[in-house]
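A protein chain is absent from this complex, but the other protein chains hold their places.
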Amino acid sequence: MDMHASLRELLGAVQNGELDIEAGIARLRDLPYLEMGHTKIDLHRPLRNGFPEVVYAAGKTPGQVVDIFSHLRGRGPVLATRVAEETAAAVLAACPGARHNPLGRTLTLGEDDVVYAEGEIGVITAGTSDLPVAEEALTTCRMFGHRAFLVADVGVAGLHRLLDRMAVLRRARALIVVAGMEGALASVVGGLVSQPVVAVPTSVGYGAALAGFTALCGMLTSCASGVTVVNIDNGFGAACAACRINNQVNAAAAKE
Amino acid sequence: MDMHASLRELLGAVQNGELDIEAGIARLRDLPYLEMGHTKIDLHRPLRNGFPEVVYAAGKTPGQVVDIFSHLRGRGPVLATRVAEETAAAVLAACPGARHNPLGRTLTLGEDDVVYAEGEIGVITAGTSDLPVAEEALTTCRMFGHRAFLVADVGVAGLHRLLDRMAVLRRARALIVVAGMEGALASVVGGLVSQPVVAVPTSVGYGAALAGFTALCGMLTSCASGVTVVNIDNGFGAACAACRINNQVNAAAAKE
Amino acid sequence: MDMHASLRELLGAVQNGELDIEAGIARLRDLPYLEMGHTKIDLHRPLRNGFPEVVYAAGKTPGQVVDIFSHLRGRGPVLATRVAEETAAAVLAACPGARHNPLGRTLTLGEDDVVYAEGEIGVITAGTSDLPVAEEALTTCRMFGHRAFLVADVGVAGLHRLLDRMAVLRRARALIVVAGMEGALASVVGGLVSQPVVAVPTSVGYGAALAGFTALCGMLTSCASGVTVVNIDNGFGAACAACRINNQVNAAAAKE
Amino acid sequence: MDMHASLRELLGAVQNGELDIEAGIARLRDLPYLEMGHTKIDLHRPLRNGFPEVVYAAGKTPGQVVDIFSHLRGRGPVLATRVAEETAAAVLAACPGARHNPLGRTLTLGEDDVVYAEGEIGVITAGTSDLPVAEEALTTCRMFGHRAFLVADVGVAGLHRLLDRMAVLRRARALIVVAGMEGALASVVGGLVSQPVVAVPTSVGYGAALAGFTALCGMLTSCASGVTVVNIDNGFGAACAACRINNQVNAAAAKE
Amino acid sequence: MDMHASLRELLGAVQNGELDIEAGIARLRDLPYLEMGHTKIDLHRPLRNGFPEVVYAAGKTPGQVVDIFSHLRGRGPVLATRVAEETAAAVLAACPGARHNPLGRTLTLGEDDVVYAEGEIGVITAGTSDLPVAEEALTTCRMFGHRAFLVADVGVAGLHRLLDRMAVLRRARALIVVAGMEGALASVVGGLVSQPVVAVPTSVGYGAALAGFTALCGMLTSCASGVTVVNIDNGFGAACAACRINNQVNAAAAKE
Amino acid sequence: MDMHASLRELLGAVQNGELDIEAGIARLRDLPYLEMGHTKIDLHRPLRNGFPEVVYAAGKTPGQVVDIFSHLRGRGPVLATRVAEETAAAVLAACPGARHNPLGRTLTLGEDDVVYAEGEIGVITAGTSDLPVAEEALTTCRMFGHRAFLVADVGVAGLHRLLDRMAVLRRARALIVVAGMEGALASVVGGLVSQPVVAVPTSVGYGAALAGFTALCGMLTSCASGVTVVNIDNGFGAACAACRINNQVNAAAAKE
Amino acid sequence: MDMHASLRELLGAVQNGELDIEAGIARLRDLPYLEMGHTKIDLHRPLRNGFPEVVYAAGKTPGQVVDIFSHLRGRGPVLATRVAEETAAAVLAACPGARHNPLGRTLTLGEDDVVYAEGEIGVITAGTSDLPVAEEALTTCRMFGHRAFLVADVGVAGLHRLLDRMAVLRRARALIVVAGMEGALASVVGGLVSQPVVAVPTSVGYGAALAGFTALCGMLTSCASGVTVVNIDNGFGAACAACRINNQVNAAAAKE
Partner (left out) sequence: MDMHASLRELLGAVQNGELDIEAGIARLRDLPYLEMGHTKIDLHRPLRNGFPEVVYAAGKTPGQVVDIFSHLRGRGPVLATRVAEETAAAVLAACPGARHNPLGRTLTLGEDDVVYAEGEIGVITAGTSDLPVAEEALTTCRMFGHRAFLVADVGVAGLHRLLDRMAVLRRARALIVVAGMEGALASVVGGLVSQPVVAVPTSVGYGAALAGFTALCGMLTSCASGVTVVNIDNGFGAACAACRINNQVNAAAAKE
C-alpha cells in the first residue's frame, strides 16, 4: 500500500504537470525495484510494528554486529542469531537494553515492543544436547510475535515422556521437532499428530551421525508423510516456517 | 474420540459386570496399541470418508500392487505413487475404475468419493522437466481432499512468467515449489510471498546437480527464511505437508 | 589342541627316527598355515555335517556358478546368494535337486541334509519392499541349521502391527530387523526387546535415502543402545551373525 | 506384570465404584504409554538392581552433567560417557565417590553396587591409539554387570601377538574388535573364531582413513561373514550389544 | 527501449486523461515485471536477429520437444541440447530443416539465419572420448553467432600435439578446454596462454574419476590462476561463457 | 615477442660470431624452458613493469613468507594471499612499505608501481560475511593493474539493492559475484547482465551449505547460462580470470 | 642428447647461412616442444620394437576403435583395454589377427612381435569376481614384454591357499594384488613379502563396498607399509607400474 500511495502521488504529479513524462519514466523505472525489494525483504525486515530486523551474526566481526545493532536501535525489535560470546559481550556493552541468550546464542533488542498473535507454536527436543537449537527457535518465534512453548528431552529413548505430553502438543498450531543422531523423533511425532511438523536435524552425535546429515536425511525420508525439514541446527528457519503457518491460520480466520 | 467411545463402552461393561476384570485387562492391553496404530496411520489410511489409502509402489511387484488394490477396493479412495508402467497396466486390467496418471506415475481408485475441503494449494514448477513431481503432488492433494492448481514452467530463467502469476499464487493457503538444478525458485518464491512454502528439489540436471542434492541443499540453505524442504522428487510428501497446513487452517476456522 | 596333537605326533616321529629332519621341516612349514587355514574357513566351509558351502554369485558368470555347484554337489548343503535369474536357470538345468528362491535370489542344494539346532531366529521387515533381503536372511539361517520365522510389514507406519507381534518376537534368541528409508524400525525394536538385535539397512527409498546409507547411518547412530548393523541389503551377513549368537547360546548350554 | 497389577487395581477401582468412568478413561489413556515407555527405556534405565543409568555427556554443559549425577546419586550405578576433562572435574568435585577414567572418558558412580553375571566379554584392539574406545567398552560392560578383559595392540602388523592370545579370546562369549585405519583386524578375528564378533571402527588414521569411515565400511563389507558393526568410536554401543548377547546366553541357561 | 516506449505511451495516456490514475497504477504494477523478464531471458531467448532459442531436451518427452520445435519454427534459430536419439528422430520427422548432430546430441533449426560476429573461439579436447562435449560447445558457439574451431585429442599424454597447435590456439579470443580423468589439460593450457580459459570437466574415466568430479575439482584447484570452470559435460554452458567474453570484446571495440 | 626478440638477438650473436655454437646450445637449452616457464608463470610472476609476484601464504611459515618478500623486494609489485595475522606481522616488521589488508588477508608491496589498464572489473557480494573474499579479489585486480569497484551486501534477501546498482554494474567489463549459502546471486546477476560473470562460492553458511559446496554446485548448475565458477573462497582466482578477460578486451582494442 | 644434436645442426645451418634467422626462430620455437613431446609419450607410444600402442576403448565408438586399429596395424603390438563386446566384434571383423580376451575385455594385435624381458610379475586375486581385472593386468604385462603369472582366488577367507603359494609369489619381482570388498588381501600380502606390492581395488561388492572405494581407501590406509595403489579396476595401470619396476631392475642389472 506504501507502493500504492507512491504510485498515486507520482501519477498525480504527472497528471497535474508537476512532473514531465521523461522524469516520470526515470522515477518509475526505479520504483518497482524498490517495491519488489520491499516484498522480498518483507519477511526479514518488515516495516510494520513489532516485527524484528534479523542479523545473522556468524562470519561477522563483533564490530560489524555492534554497528548493525547501533544503527537499528530504536527502529523496532531486533534479533541476532549465531552470536559468539565475544560478539555478545561487545553488543551488550554498546547497546543498553540488548539481551543475550547464551544457550540459544541469540541477542535481542526491543522485546517489549513485540505484539503477540493468536495461536501457539510447540518446540520439542529429543535430548538435552538439542536445547541450543530449540532455544534459537523459541526466541525467534517470540521476536516474530508468536507464543511458543518447549517440551524438552522427550527422545525415543524415553517415549513415555513424549506420550505424557501429547495433550500439550495438540494445543500447538504447528510443531517444531528438534533431534540429532538418527532423528527418529520427527517420524514418531509426525505419526502421532495431524498438525504441520517442521523437523530440525541437529549436529548432535558423532561418526555415522555425520554432523547432522544422518538426522537430516532420515527426516527427509521419514515414513510419516508430510514432515518437512530445515537445515541442520537451523532453529531460526524452523521458527520462521512455523510463524508463516500460524500467520496463515490467523489470516484465514481474519477473512472469515 | 473413537478411542474415547471404545474406552467408555469397555469400562461400562466392566462396571455393569458384563466383562470381568481379567478379560478387561486383555482387551485394554491391545486397545492402546490399536489406538496408537490408528493415530499413527491416520495420515495414510484414515477411516474417515474420502481419505485415501496410500500405496508406495516402488519396489513392489505388479502382483503385489494388484493384490493391494483388489483388497482395498470398495474401502474408499486409494492412491498409489511411483507406479511403473507395467504395474499400472496390471492394475488397470484387474481393477476397473482405477485411473493412471502416467506423467505423475500415480494410480487412483474411488476419486469420486473424495470430499473437498476449503482452501487451495498452489503447485509451482521451474521447468517442463519438473512436471512429473508436480503431477504427483497435485494428485495427492486432490485424493486427500484439497483443491490444488498448477503454475508451470516459471523458473528464474523466465522470472516475469512467475511475477505475472503472483495474483494466482497469493490465492493459495500453502505453496509447493518444485525445482531442480540449483533450485533457486524456492528462494525467489519464498521471498515474494508470506504463505508457508514447501520446496521439493527434483533430480532434474546432471553433474554438479548431484541427482537433486544440490537443489536439496540449496533449498535447505535458502536465504528466504521459513522455506521448508522434503525429499528429492517427493511430490507426495510435499502435498501431505501442504494438506496438514490447510487442515490446520480449516480446523482453526472451525473452532471460531 | 588338534594342532597340539599333530605337533606331538610329528615330533614323536622325528624323535624316533620315523621322519628325518628335512621331511619334518617340510611338514612343519605347512602345518600352521593349514591349521590356520582350517580355522579361517571354518565359518564358510566347515567339515561338520549339515553346514553349507556358500557361493557369492554376484560378479560370477552363470558358467562359473554351475561349475561350483557341480563340484560341490554331494559334499553337503550348498547355498548361493545374489543369484541372477539367468544363473539360476543355468544351475537348475545342470543340477537336479537345486532349488531357487527368486524373491531372496538364493539357490540351495541339499536342504534335506540340514540338521536344525535349538532356538529360533526372528526376521522382521518394515515393508513389503524389504522382503527380498528378509528372504535371503531366512534361507541363510535355515541352511546354517537354525530355525527362523518372519514377521513382515510391521514398519513404524503401522506400529500396532509390530506391537501385536511382540509375543512372537520375544520367542527368538536373536532378532534381525530389515528396514530401508530412515530405518527407524531398528531403534523401535531395539527399545522394545532385550535380545541381541542385528539391523539390516535396505536400499529401499530414493533421494535422501541414499541407496540405503541413510538407514545404515541411522541404525549405526540408533539411540537404542546395543543394536549392531551389517551391510546394506546384507541379509546373508545378518543371518550369519544371528547364527553365531544362537550357536553361542547352544554352546554355553552344552557346557552346563 | 507391573502393568498387569496396575490394570487390575484400576479396573477393580472402577468395578467397586471408587473411580468413575471418565476418570478411568483419563488414567487409562496414559497408562499404556507409561508401560511402553518402561519397556522402551528398559535398556537404559532399568529399575532392576545393579543396572546403570547412562548419561551421554557430549554436548551437555558441565553444569548439566553435574545436575544429572546429583539427581541420580543413590539411585544405583551411573555411567557417563564422552566426558570432557572440564566436566569430569566438575562432577568429581560435586559428587564424592564418582570415578573418572580419563583414557576412556567415562565417569562412574556406584560401581560397588554392580552384580556380575556369568560369562566374559573380550575386547581386542589393533593398536595403542585404539585404547580410549576399548576403555569405554570395558567400563560399560562392567557397569552393566559383565566381566570383561582386554587384549591390546594385536593389530595385523603383529599378527603373531593375536595368534598367541587365541586361547584367551576363545574364553569369551562375545568379542569386541576395536580397530582404525583399514580395520582389517575385524575380518581376521571374525575368521579365526566362531563367537559373535562386534566390530568397532575407530577414527584412528588420516586422509583416506576418512575419520573412521574406511574402517567402518571395511568392517561392513568384511569377507568374514557374521561380523556386525557399531558406530565409529562407539565402545559404549559395542559393549551394550555384547551384554545383550551374554544376557541371552544366561537367560537361555536359566530356562534349562 | 521497448520499455521506454511503453512507459512513454502509458504516461502520455495518463497525462491526456485517456487513463485514470487507478488504471495506470494497475498497469504499472505489471510493467516492470515484463521488463525485468525481458532482461532476464535476454541471454536465452533474445529478440535480436540470429540469436537462438535454446531447449534443454533432457527430461522432456519426444512429444514435448517436437511441440517446442514446431512452436518456435520460423521464429529464428533454435538449438536443442542433450537430445536423445528417439527425440531427434521425432523432431526430424516433424520439422523439415532441423539438423541433428548425433555426436554432440544437438538439434538445430534455422542455422542459415545465424549472423557471425568478429573473433573466434577455440575448443580443445584431451581425448577422443571428450568429443561429444566439444561438439555441443562448437554447435552452441555457432548458433549464438560466434566462429569456433576444434583442436582435438591433445591431452597431456601427447603434449607435443598441443604445443604444435599453439599458433592456432593463440588466434582465439577465448579457449574452452574439455578434459576428463584428472583434467590436467586445463592447467597446462591455462599456463601456456594469456586468454580467458573456460574449463569443462567431462565424465570420461572410471573409479576415482568420480564421474567427472575429480576433473571438476582438479580444474577448480588448478595452479594456473584464472581458469574458470563450468558443470561436468556442460559444453553448452562453456560456449555461453565464451560467447559472453567475445561479445564483450566486440562491444568494447564498437565503443571505441 | 619478448621471446622473439631474445631469439633474434641470440641467433644474431651466433651469426656474427659473438657467440660460438656450444655456448649458443647452452643458452638455447635453457631458453625454451625459461620461455615456457615465463609463459607458464607469466600470470604469476611476469617481468613486465607493474605486474605482481604472487605468494600463496597458506601452509608457509611466517619465516618462509618473510624470506620470499625480502627476496622479491625491489623487483616490482608483490602480492601475498591467505596471510595469517602472525605472518602479516612478521612481514610488516621485516619489510617496510608492505601493506596488510586484514579483511582480505593480503599483503602487498610496491602498489605504487602498478600501472592501470583500461576498463573496470565489478565485484559483487551477497552479504557482509562474503567481504573477505571480495577484498581478496579487489586487491588482486588492482595489483594486476585493473581498476575494480565493490558493490556489497546485495544478496537476494535485498534484491532491490542489487537492482538499484545495475547502472554501476553495467559499467564493468567483467563481473565477479561472491556469495555463500545457496549462491543464488550468481544466477540472478547472470540473468540480468550480458557481460562475463565469474562466480565465487564462499564457505559462508552451515550444515547443508557444506562449507561452500552447495553454493559451488548451485553456481555450476545455474540456470543462467554462461556463468563460470572458481574454487570456494577463491577471490584471487576470480580476479585472475576477470583480468584475463579485460586484458583480452584491451588486446583486441589494441589490434584495431 | 638427440636434442643436443638437433640444436647443433640447426645452429650450424644458421651460422653458415643455410637457414636465415626468422626460419631459425620458427624451428627453434617448435623444437623443445617436439623433444618434450617425444619424452612425454615415450611411455605410451615408444618407438622401440615390441612396445605396444595402447587404446582406451571406453567412450569410443566401435567405429573409432576400428579406425585406430586399422591405422596402427603393422606398426607393432597394439593393446586396447575396456573393449565392449560390440567393439570387439567390429575390430575382429575388420582386423584379421586381432585377438579378444572377453574376460579381461582386451583386444590385442601383433602379440607375436613382443620380446620378453627378464623377470616375472605376479598377479594375485582375492576371488573369482576379481578375475576380469587380473586378466587386464596379465595381458598388459605381456604386451609390454614382461612375463606374468596368476595366483587366483586366495582371498583371506581361504588364507591357507595364499600361504601355500608363497614360494611361487616370492619368485616375482613385483606383485599386483587385486581385491574388492574391504581389500584386506593387500595388507596381508604386503605384510608377508618384501617385494614391491601394487594394489588394485576392484568394484566387487555392494552397499558399503562403495563400488570399490572402500577397498581403495582400505588399501591406501593399509597397516602394511609400502603398499601402493592404483585406480579401482585399473589392472592396466597396475601392470604399467609393475613393468616400470621390472624395467628398472633390468636397467640396473644392465649397468653393472
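By written order: A, B, C, D, E, F and G. Residues from 1 in each chain.
Note that a residue touches a chain if its C-beta (ideal position, glycine included) is under 8 Å from a C-beta of that chain, and two chains touch if they have at least 3 such contacts.
Bear in mind the structure is a predicted one, so any value in this text is a computation, not a measurement.
Trainee: I'd like the shown chains that the missing chain touches, ordered by label.
Mentor: Hidden chain contacts in the full assembly come out as C, D, E, F, G.
Trainee: Going by the contact rule already stated, which one of G:Val83, G:Leu138, G:Met181 or G:Val197 would touch the omitted chain in the full complex?
Mentor: G:Val197
Trainee: For subunit F, which positions touch the chain that isn't shown here?
Mentor: 30, 33-34, 36-38, 40-41, 44, 56, 58-60, 64, 201, 203, 211-212, 216, 231-234
Trainee: Using the document's contact rule, name the residues of subunit C that touch the chain not shown here.
Mentor: For subunit C, the residues touching the absent chain are 3-4, 7-8, 11-12, 14-15, 17, 21, 24-25, 28-29, 31-33.
Trainee: Residues of subunit D in contact with the chain that isn't shown?
Mentor: Residues of subunit D in touch with the missing chain: 127-129, 156-161, 163-164, 204, 206-209.
Please note the rule applied: only the chains that are shown with their structure count from here on.
Trainee: Name whichever of A-C, E-G or A-E reuses the B-D interface, so over half of the contact pairs are the same residue numbers.
Mentor: Comparing residue numbers across A-C, E-G or A-E, the repeat of B-D turns out to be A-E.
Trainee: Any idea whether C-D or B-F has more C-beta pairs in contact?
Mentor: If we tally the C-beta pairs in contact for C-D and B-F, the bigger total goes to C-D.
Trainee: Counting in whole Å, what is the centre-to-centre distance of subunit A and subunit E, each centre being its mean C-alpha position?
Mentor: 40
Trainee: Would you mind listing the residues of subunit A that make contact with two or more other chains?
Mentor: Residues 33, 35-36, 40-41, 44, 156-157, 159, 191, 207-209, 216, 220-221, 224, 231, 234 of subunit A each touch two or more of the other chains.
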